[in-house]
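Handing you this structure, nothing more for now.
Removed from the display is one protein chain of the complex; every other protein chain stays in position.
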Amino acid sequence: MKKKNAENKKILLSHGSGGAAMSALVKEMMIDKFDNPTLRRLSDSAVLPPSGNKQLCFTTDSYVINPIFFPGGDIGSLAVNGTVNDLSVMGAKPLYISCSLIIEEGLDMDILDKITTSMEKTSKKANVQIVTGDTKVVERGSADKIFINTAGIGIIQKNTILSTKRIKNGDKIIINGEIGAHGLAVMSKRENFKTNIKSDCASLWGIIETMLSAGGIKFMRDPTRGGVATVLCEIAEQSGFGIQIKEETLPIHDNVSSFSEILGLDPLYIANEGKVIAIVAKDKASSILARMKTNPLGKEASIIGEITKKNKGRVVLETIIGGKRIIDRLTGDQLPRIC
Amino acid sequence: MCLAVPMKLIKIEGNEGIVELSGVKKEISLTLLKDVKIGDYLIIHAGFAIEKLNEEEAKKTLAIWEEIGNL
Partner (left out) sequence: MKYITEYRNKDLSHKIANRINNLLKGYKGKISLMEVCGTHTYSIFHSGIMSLLSKEIEHLSGPGCPVCVTPNKYIDTAIAYSHLPDVIITTFGDMIKVPGSTSSLEKEKASGSNVKIIYSPLESLKIAKKNPDKKIVFLGVGFETTAPLVASTILSAKDENIKNFFVLSGHKLIPPAMTALLERKEIKIDGFMCPGHVSAIIGEKPYLSIVKKYGIPSVIIGFEPIDLLEGIEMLIKQITVKKTASLENQYKRVVRKEGNEKALSLINKVFDVKDSPWRGLGLLSKSGLSIKKAYAKFDAETNIVCEIEKTKEHPECLCGEVLCGTKRPYDCTLFAKTCSPENPVGPCMVSSEGTCAAYYKFKK
């Protein structure tokens, strides 16, 4: 049977070869959308304004998610917010992002268009500029549709020192809202379930800036891959203190809870993309919480536990019925199970 | 091998049904049950309904427990 000719415009190898096709693609898909003076100079490297004696923060991450579109987000919004958040949790105001694309030959042009538009909208909302980038096209089969790397630069705010070394016995643990939505939103597409679960993919700088203004923040981390449990295990190990959390204080929406039950997954280990865990001084916890609740990303903020001298290096959960169990790291991804 | 969850039956389409729990919906097979109706709570295991939850029995025990709880 004769194969039908390709109907939609597709990315071809020539789009990555450095010639006219590539220039046109980069202009239409990125320069015109991300649109800022630094980018428009089209220099080999972005020259950034001086930052005086301020401390810079620099991060990078690559995004290979499948499916590339999921309820509440896509690989583009994820690539911007993920890097923005990695800077934000260090107390650094995110400013500049780079955007590197590796595109599989044959990807629909429409899809690239949607992704870069999403990156443009997301970066505007996060108040960051995409100032430099790169585009490569690889042969069909050498990449899964599109991979994106973003690197980011931010400036650490005055008097902000965030470190596990500052953590003390009695400090409280706060999270800004409900857990497990992102990982399950992605999974719902893969497993053919109909749910109203949307990824929580969002830029955290706004709410973090509000939290920092209260003072008393010792350490922050965003619980992405591996979820809340993994971040808490890392903090316990690095600080040398124990962590006690209460299952009944964990903000989990019913639909997330239910979907996790059906697949046999634990929400504590599911990825989030718009959540921050903060270790805060005991006497500041209430005021930080109150400030968080004034922010759209903090309406369900909750104190979920505290730092203890007991069970050093371990995370202990008080279960919903008042029993106790140890929360440990996972090995590899959680998989849906029957048993 | 026992992971199964009670979900409410909201639609029947021949041997298949759609069940729902807190807004999560899934098409499942009804081939292991007879006499199900919309509104029944079914125990769902790996995409199949393996039993119908006996709501009368459940309510009986829940009532007893409520009594214990109030003691």
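Order of writing sets the labels: A and B. Residues in every chain begin at 1.
Rule of thumb we're sticking to: a contact is a pair of C-beta atoms (placed from the backbone, for glycine too) under 8 Å apart; a residue touches a chain by one contact, two chains touch by 3 or more.
Remember, predicted model here, so these are calculated numbers, not experimental data.
*Asks:* Which residue from A:D32, A:D110, A:D134 or A:D254 sits in contact with the chain not drawn here?
*Replies:* Final answer for the missing-chain contact: A:D254.
*Asks:* Residues of chain B in contact with the chain that isn't shown?
*Replies:* These residues of chain B touch the chain that is not shown: 1-6, 8, 21-22, 28-29, 31-34, 41, 43, 45-48, 50-51, 53-55, 57-58, 61-62, 65, 68-69, 71.
*Asks:* Residues on chain A that touch the omitted chain in the whole complex?
*Replies:* 191, 248, 254, 257-258, 261, 263-264, 266, 317-326, 328, 330-332, 335-339
Rule of thumb we're sticking to: only the chains that are shown with their structure count from here on.
*Asks:* Using the touch definition from the top, list the residues of chain B that touch chain A in their complex.
*Replies:* Residue positions touching the partner: 1-3, 5, 7, 21-27, 44-46.
*Asks:* If we count contacts the way the header does, which residues on chain A are in touch with chain B in the complex?
*Replies:* Checking each residue of chain A against chain B gives 188, 192-197, 254-255, 257-259, 261-262, 264, 337-339.
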